[in-house]
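Below is one structure; the comments refer to it alone.
Only one protein chain is missing from this complex, and each of the others stays in its spot.
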Amino acid sequence: MRHLLSISDLSKAEAVSILDTATELARVSDGAVKKLPTLRGRTIVNLFAEDSTRTRISFEAAAKRLSADVINFSAKGSSVSKGESLKDTALTLQAMGADAVVIRHGASGAPQRLADSEWMLASVINAGDGTHEHPSQALLDAFTIRKHCAKGAPDLAGIRVAIVGDVLHSRVARSNILLLNLLGASVSLVAPPTLLPVGIEKWPVDISYDFDAVIPSVDVVMMLRVQQERMSNLFFPNAREYSRYFGLNSDRLKLMSPHSIVMHPGPMNRGLEIAAEVADSARSVIVEQVSNGVSVRMAILYVLLAGQSLEAGEK
Amino acid sequence: MSVALSALEISRALTRISHEILEANPSSDLITILGIPTRGAHLAVRIAASMSQIAAREIPVGMLDITMHRDDLRMHPPRPLMPTSIPSSGIQGRDIVLVDDVLFSGRTIRAALDALGEIGRPRTVQLAALVDRGHRELPIRADFVGKNLPTSTTQSVKVHLTEIDGIDQVVIEDN
Partner (left out) sequence: MTVKGYLIKNAQMPDGGIKDLLITDGRIHSLAVGINDATATIIDAKGCVVLPGLVDLHTHLRQPGREDAETVLSGSRSGAKGGFTAISAMPNTSPVADNAGVVEQVFRLGQQSGLLDVFPIGAVTQGLEGAALSEIGAMADSIAQVRVFSDDGNCVFDPLVMRRALEYIKKFNGVIAQHAQEPSLTVGSQMNEGEVSAVLGLKGWPAVAEEAIIARDILLVDHVKSRLHICHVTTAGGVEIIRWAKARGINVTAEVTPHHLLLTDELARSYDPVFKVNPPLRTQKDVMALREALADGTIDIVATDHAPHTMESKECEWQEASFGMLGLETALSIVQKTMVDSKLMDWAQVADRLSTAPARIGGYSDQGRNLEIGAKANVMIINPSASWTVDKDLVVSKSRNTPFHGYELPGVVTHTFFNGMATLIDGALINSGGSE
């Protein structure tokens, strides 16, 4: 495996192996060890053409714990925002000797363009592209779900997950749907019909417009962020109405089954898709998702970079 | 393929090593046995059990994965990580005995020393190996050896253990 562009690049065995590796790495991180020498001398570039402090910091912490050299190339102050082409940026990164590029980009498919081009040879890791995918987020979500709900099983067989909110524009949802299916979980999507893509009938998911009907039967409720600008594009009338039908509030929290958990990829709109008391409740694993993110991203970097032969890297 | 050690010989070697470790470390309450996965970890459990019996006290045993510290990672496809488990008594100020199945180039042990260094500072670090086949590439030697097996570099030494392979034996194969 050279790149991580989409969850569809992974076999079930590869996905499980990333989760297993992350489990061992989490154990290391919990102890006295904060740094491993594994990627010493390797250069990882965080190319963030779109703001995302949390994902960037998570990848940066993961790379540093593996002793890689990290270069941050963020949108503000970089040439990406000044109209330099993706191609020229790639050529620059190649000249700098990047071994891996972690890319966050507003355009769907930008990471694949980098990976497929002959502009550079580095491994490409998709850290969120447009409304396409966010595979590392899905892996950390699966890691979190496995820890809480899988009862020791390596995969997520039989676990029921509801993904609620703006599926149409969510790269988190796309990656999660693919990965949850790969790992044997069943997925229900809950959203207003305007926020579900045309063509969704072919996806291996159940679709519901009724949140209350779905809640009691699932082990995981995964809330998606709703962007304020969707209101002006007629996707729903206003925030109040959205929140009434699709927000996770304390009344709906009571409908959840006893051992179920609440997830959110962040950043949250408290009071819109999730009520503050739900986000801070005992069922919420939202903060844990963040800390799991570092272990999972270490595992991704390890799997993609540690085993690469010197020869291949220098070609 | 020739059998270098039979099940009985392995058992005897491990018993002897257990005695030797206790003799070399008079303050046996400071000893911690750490096996290097996968087969070293099983040998460590056997040695610790045997030592516990001899010393009539529980000898702490754990395992130490050294994958992330290897210097040959880039020459192979990525290896899955093995579990690390350090006994609750930790390694700080203790006499650590690393256990591996075959001592060869010495690089695994170097990686193990680095991995230990990340966790803490033992009082001493000692090394037990079931087989020492020679061809060292680093200044590393074993304190306790089950059997010295002179081999050529074209040969490979395979340790089979009942826990994994269903049989205890050490064989030499010509490649």
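Per-chain residue numbering starts at 1, and chain names A and B are given in the order in which the chains are listed.
Note that a residue touches a chain if its C-beta (ideal position, glycine included) is under 8 Å from a C-beta of that chain, and two chains touch if they have at least 3 such contacts.
Given the structure is predicted, the values throughout are model-derived calculations rather than measurements.
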Original post:
Of the chains you can see, which ones touch the chain that is left out?
Top reply: A
Original post:
Which of A:65, A:132 or A:297 touches the chain that is not shown?
Top reply: A:132
Subject >> Sole contact to the chain not displayed, among A:23, A:38, A:112 or A:137 >> reply: A:112
**OP:** Give the residue, chosen from A:42, A:65, A:174 or A:283, that touches the chain omitted from the document.
**Re:** A:174
Subject >> Missing-chain contacts mapped onto subunit A >> reply: 85-87, 105, 107-110, 112-113, 116, 129-133, 171, 174, 197-200, 202-203
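As a convention for this text, only the chains that are shown with their structure count from here on.
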**OP:** Could you tell me the distance, in whole angstrom, between the mean C-alpha positions of subunit A and subunit B?
**Re:** 40
Subject >> Residue numbers on subunit B that touch subunit A, as the complex places them >> reply: 65, 68-69, 73-84, 86, 114, 118-120
Original post:
What residues of subunit A sit close enough to touch subunit B in their complex?
Top reply: 17, 20-21, 24-25, 27-28, 31-33, 35-38, 66, 302-303, 306-310, 313
